[in-house]
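Below you'll find the structure, written out as structure tokens, and then a few comments.
As you look at this complex, bear in mind that one protein chain is not there, while each of the others sits in place.
As written, the chain order gives the labels A, B and C, with residue 1 at the start of each chain.
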Amino acid sequence: MSFVEYSELIQEGDVVIIFLGHESMMPVKVQSGAQTQTRYGVIRHSSDLIGQRFGSKVTCSKGGWVYVLHPTPELWTVNLPHRTQILYTTDIANITLMLELKPGSVVCESGTGSGSLSHAILRTIAPTGHLHTVEFHAQRSEKAMEEFKEHKVSHLVTVRNQDVCKEGFGVTGVADAVFLDIPSPWEAVPHAKRAMKHKGGRLCSFSPCIEQVQRTCEALSDHGFEEICTLEVLLRVHDVRSVTLSLPDFGPEEGSTDSTQKEEVPNTGIASVVCKTATPPREMAGHTGYLTFATKPRD
Amino acid sequence: MSFVEYSELIQEGDVVIIFLGHESMMPVKVQSGAQTQTRYGVIRHSSDLIGQRFGSKVTCSKGGWVYVLHPTPELWTVNLPHRTQILYTTDIANITLMLELKPGSVVCESGTGSGSLSHAILRTIAPTGHLHTVEFHAQRSEKAMEEFKEHKVSHLVTVRNQDVCKEGFGVTGVADAVFLDIPSPWEAVPHAKRAMKHKGGRLCSFSPCIEQVQRTCEALSDHGFEEICTLEVLLRVHDVRSVTLSLPDFGPEEGSTDSTQKEEVPNTGIASVVCKTATPPREMAGHTGYLTFATKPRD
Amino acid sequence: MAECVEDSDAESRISYGDYIVLKRGDVFKSVQVENKKKVIFEKQWFFLDNAVGQLYGTIFEIVAGGSLRVKMVKRAGSSLNNDDSKEAGQDNRHIMDDGRSQKLTRDDIETLKEQGLMGQEIVQQLIDNSTTFKDKTEFAQQKYIKKKKKKYESDITFLKPSTRLLSMMYHGREPGKICHLRYDTLAQMLTLGNIHASSKIIVFETCAGLVLGSVMERMGGYGSVIQVYPGGGPTRAGMESFGFPSSFHETLHDFPMCKVNALLAGTLDLSEKDTDSRTDVSRDGQLDSSRETSGVFQEGTTEPQRMEVSIDPEEEMKRAEREKLRQQRAEEKKVKMEERRKKLTSASALLQGQDADGLVIASRFHPCPVLMGLLKFVAPSRPFVVYCQYREPLIECYTKLREQGGTINLRLTDSWLRHYQVLPNRTHPLLLMSGGGGYLLSGTTVAKSVTQQKSEEPAAKRLKLDMSTPSCESST
Partner (left out) sequence: MAECVEDSDAESRISYGDYIVLKRGDVFKSVQVENKKKVIFEKQWFFLDNAVGQLYGTIFEIVAGGSLRVKMVKRAGSSLNNDDSKEAGQDNRHIMDDGRSQKLTRDDIETLKEQGLMGQEIVQQLIDNSTTFKDKTEFAQQKYIKKKKKKYESDITFLKPSTRLLSMMYHGREPGKICHLRYDTLAQMLTLGNIHASSKIIVFETCAGLVLGSVMERMGGYGSVIQVYPGGGPTRAGMESFGFPSSFHETLHDFPMCKVNALLAGTLDLSEKDTDSRTDVSRDGQLDSSRETSGVFQEGTTEPQRMEVSIDPEEEMKRAEREKLRQQRAEEKKVKMEERRKKLTSASALLQGQDADGLVIASRFHPCPVLMGLLKFVAPSRPFVVYCQYREPLIECYTKLREQGGTINLRLTDSWLRHYQVLPNRTHPLLLMSGGGGYLLSGTTVAKSVTQQKSEEPAAKRLKLDMSTPSCESST
């Protein structure tokens, strides 16, 4: 297992995702002899996990069963330990496409945060790219490095514990893309420019507030960035279900009293129809942040 | 006919809406002896309109036919002569509800603009309310007054030609609700407060840009307004249509080659299904303006 | 030019019997003010009595023993601009991973309060400054908000009911009762339906009476509303909450859905005894006054038949009493029946002309047959609007209307509603939004003609109806 390459079978040291049911999962590090407690009972790593195929059904001690999943950056995003607010898959997807990331891309990122985006970047730029990620907070940067090692992607990433607004990314002229998720992105724009390749590249800044976007766009324009473009994407999840709609009874019709077509709901005498539909949730994420993209032209 | 009361039959002097087809309409003032040219030929007012029932089908000289509709503020909004950018029904609906307008309400509005909102307000506050509408631009305020007369609502409205930011609404302590659609709404906030009833009332400001909203919210807060709330509503129109989806042909199956369930599209040999669906337009109005609402408390 | 009208504060004071809306933050509750009535709101209980005589808009706090006390509020006035320097999340990076996820200190919150921020805004601030809020599940977010609200918002404002307040209240508290009709969608319905004074509007709804009430508010007691209702009787709790004056109620009529065909066929027997069991089956699953009334009648008829022969004086007395009671009941029944007959007659008369000025449908019924059935009562060149929580049934409606003609300007729409936080350097859409507000189908009726003839056809149709009316009336 690695976050950048699939394996067929579960091995000692792997991180697996235990799927417990609808929207209920947990990440587990596989260690022989270890046990994991779930609501369905105990999972014994040696007998239940190691050597099993990813995607298998595992029966727990209480008789309930779970699925063991191969980790992906997307499953990690919904299962990772939160050290900060994190980026979610909808934004990550657009960041990845709009930054034109692909195998071999060199990317600078700040801050590392909880590593949600970092994992998705690493997945995309492997096996030949590199991620330079800068985190101001020492504890967080250490934790991130540990995770990258556990997830077997540490050869693709350099974690730096410094202030990107003051010290930059620690690299010059190497990046195809820069991503900023910091409170004052405008302060990091000159550093971002310096980190980017001579021939140019792409930049993205994520900010929750419009005032941050305004100052960032100004800084980007001041520093010669082009194609400056701010967008926002909202995902709506639909719940697929069957709904029952009553049919009105206007009383007997002039001609014949035919009610043959209608289906009676048992015990009510009311005719109704069933309709398959998809309904949005009552409440959804109404805002995560604005994504501002720009192109650094050739120097 | 009046914009605040339905009539059954078309009379001399009425304004009617000629419905020519999908999203194609035109307003016409009915005058005996007059003629109106349409793409389907001439409509003779005396014979084709006067005395006819609203909603009737009228055959034009070229043999084509049109429907003659009773005017409503909503039909007027999509047919009125534009003197400015106008407010559309989606925003108007929310303004009306959130300002708590009803028969008897006294409302202040600025600017009058093309009168799109004014007509909707008048419809709602009739027969006992009153609209004080202020328009900076002399020509526009005159034209608005003319229209109100033609539409038989002039007894419900006072049009003032002045600068609301400097001179206010020309009334004090009478308004249940105030609506602002001006470039610098924050300048009019003190005037709005003065125009409103001692016991309080509701205010709405419409602005396309977020900076205007920010300054307005600040001014509202400074002047003691409460329940300050900014929202935005986007309407999506769906086109109902049938779409054809091809069914894949994976080749003959192991057992029998049954393709009995599938319906063949003529001349292609491809099986397909038809599905009734609703699709959004390729492009839609992505923004009109932000609506900021607030409550003036009792003095 | 400018005249200053002195408010009559009398009508602005809370009295017993008034319907009011309690407000805390953006949570609302509708109650009727009654003597010693115990109200539970946001997990706190109190009595309303102290509010009587106070002005609408007053803010109360709850004191010992569930009493209300008028709160002296320092009205906001200081600018929000003071904390301009506070960049959103500027100090994000300085937070240690020590479990303290809230960036606002107690002092910060006090400062916010001094700046005149209401509890609601403070809670928003707390949310914005929580590093973990965004990462919580939606459920956990709701819990967090509720918790913080309870802490920082202990005041209750007493407000006069309005469509705005009641539609926001139902949407927030009990969306299931109003078929998840969102307030901005209701706003579209009232505007697209051209609801205004002096018109005749047909309403069919199973939204607890909220849609009915909002239509009546817009009509201001002028014109007529005909509520066509399914089941045993109309549902009106939501409408009652508006606290309309009695004159409004005189403009409201109701007509049972199950008599629509009879009315159209001209076979409606207005004298008929209400023995049809259909009307006793509440299809709304809700007990309302009219059903209870009909229950009383039934009791009379199911009384065991008596065949006594003994002439015991006591028995005799009892018998006399029973006889009296029976007569009384029969009398009551007759009066009730007469009332019902009158109501049905007036509603029928309003519908029979088939010249309603508008039709508003919002129900859990399949909108297609409902619309097809009721559209017959609408005059040409009038708007209609149908709400449905789901998309598919309205697609069916749209298709059917296109097939059968008689309507134009058909539009199937839904809308997207976003609320914003507007604060210096912290302006953004709210992190939570409503997932959907339901779907609307709207349009305009026109004369339905089979041939190329002009408007003769609707006229002829009208004539036929006028003729059928007397025959119907004569049977009463």
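Just so it is clear, a residue touches a chain if its C-beta (ideal position, glycine included) is under 8 Å from a C-beta of that chain, and two chains touch if they have at least 3 such contacts.
Computed from a predicted model, the values in this text were never measured in an experiment.
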| item | value |
| --- | --- |
| Touch with the omitted chain, as defined above, among B:3, B:19, B:136 or B:169 | B:136 |
| Contact partner of the left-out chain, one of B:7, B:37 or B:85 | B:85 |
| Omitted-chain contact residue, chosen from B:146, B:167 or B:211 | B:211 |
| Footprint left on chain B by the chain that the document does not show | 82-86, 111, 136-137, 139-140, 163, 182-184, 207-212, 236, 243, 245-254, 268-270, 272-273, 275-277, 279-290 |
| Missing-chain contacts mapped onto chain A | 4-6, 8, 19, 48, 52-59, 65, 67-70, 72-75, 89-90, 92-94, 96-98, 100, 102-104, 120, 123-124, 126-128, 170-174, 197-200, 210, 213-214, 217-218, 221-224, 226, 228-238, 240, 276-278, 290, 292, 297-298 |
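One rule holds in what follows: only the chains that are shown with their structure count from here on.
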| item | value |
| --- | --- |
| Euclidean distance of C-alpha centroids - chain B vs chain C, Å | 24 |
| Residue numbers of chain B (touch at least two other chains) | 210 |
| Residues of chain C whose C-beta touches two or more other chains | 391, 418-419, 424, 427 |
